[in-house]
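First the structure, which I've put down as structure tokens, then a few questions once you've had a look.
With one protein chain withheld, the remaining protein chains of the complex are depicted in position.
Right, chain A next:
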Amino acid sequence: MEKDRYIRQTTLVNFGQEGQDKLQFSKILIVGAGGLGVPVLQYLNAMGVGTIGLIDNDVVSLSNLHRQVLYTEADIGKSKVQVAIEKLKAQNSNTNFEGYEAFLDATNAFEIIKKYDLIVDASDNFPTRYLVNDACVMLKKPFVYGALHSFEGHVSVFNYNSGPTYRCLFPNIPKADEIPNCNEQGVLGILPGIIGNLQALEAAKILAEIGNVLSGKLLVFNALDQQYHKFNIETVQDNLEIGKLQDSYELACDVALESIESGAFLKLLKNENIQCVDVRTEEEYDDFHYQNTIHIPLNRIEEKQDLIDFKKPVYCLCQSGIRSQKAIQQLKTSHPDAKLINVEGGYNILKSQVSGRVISTKEK
């Protein structure tokens, strides 16, 4: 009987037994067992993905039932992970389930994510989305992104074969209260079903290695008009290099980061004896750099910070102004009172202003 189970899939040209075997030997983690997670779980489980991990720490509530169609009235008050796995086992007893009754956070993300081939971000909040992104980038795992707002849904595949990440689309985590969530905004029951299914489709394509994966593109679906828009996104190289997770992904009420505009920085560098730390890689630094700068690559910033005089202001510089911000975040934890200043836009902007002042060691 079991060999008939997937026969409609294995019969498919360009999928076949080979595609089925790839699903069977895959391990996928679903972050969130809510509106998006439920359809992802149901379809990937039905289709024969071998190992399904599921992490959530929520319990079923009455107001979930209009969209989280795996749960029933009898499940109210019970753990979503427990209820979901019980039902999914009845749906497909061959699947190996791994349930985590916890919320993904900076302390457990690595241990859990590293065990899987592919991650599905079916969460409902920005801190988790940025954490999933950063952990997946560091562990080199692709992830399928899905998110909702009113009658609109977004889908993409991030960090796939060095493709763009979530931070290439939205570099910084929004501040608290900037963007309302589903609880505040409301959501039509069917919408997470549609978006979750699009995520499941992308997941199946990645695992079975078929079709064109939605990497480098953001798909936006408008339910009221039945319209799909696709936007092209490019990889920002800096976003593929994440040295460590943030200590906290909680939404900041105000992100305090002192920065200096490139023109003002150039004047200071020319006329004053300022302390400037270049946090780019060896190769980048060798390629070109300003004179009188201290070179400490971002991944060594903590061990080599005694090269910095924290009694003086510290100007942090990189290629595009992103790694320098990360350096500042790291230095701030050990030197909360230091004056740390980010050079906005980094060399990308500086070079366009005065290319003649850039020192190339190759020419020296």
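Heads up, the rule we're going with is that a residue touches a chain if its C-beta (ideal position, glycine included) is under 8 Å from a C-beta of that chain, and two chains touch if they have at least 3 such contacts; residues count from 1.
As a convention for this text, contacts and distances are computed from a predicted model.
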When one chain of this assembly is omitted, its UniProt record names it as which of these: "Na(+)-translocating NADH-quinone reductase subunit B", "Molybdopterin synthase sulfur carrier subunit", "Spore germination protein KA" or "Branched-chain amino acid ABC transporter permease"?
"Molybdopterin synthase sulfur carrier subunit"
Can you say which of A:V59, A:A106 or A:L218 touches the chain missing from this structure?
A:L218
Of A:H66, A:K115 or A:K230, the residue that touches the missing chain is A:K230
Option touching the unshown chain, where A:H66, A:K89, A:K140 or A:K175 are the choices
A:K175
Could you tell me which of A:G19, A:G34 or A:P142 touches the chain that is not displayed?
A:G34
Over the whole complex, note the residues of chain A touching the chain we left out.
32, 34-37, 122-126, 129, 146-150, 152, 154, 168-175, 178-182, 185, 187, 192, 218, 220, 222, 229-234, 255
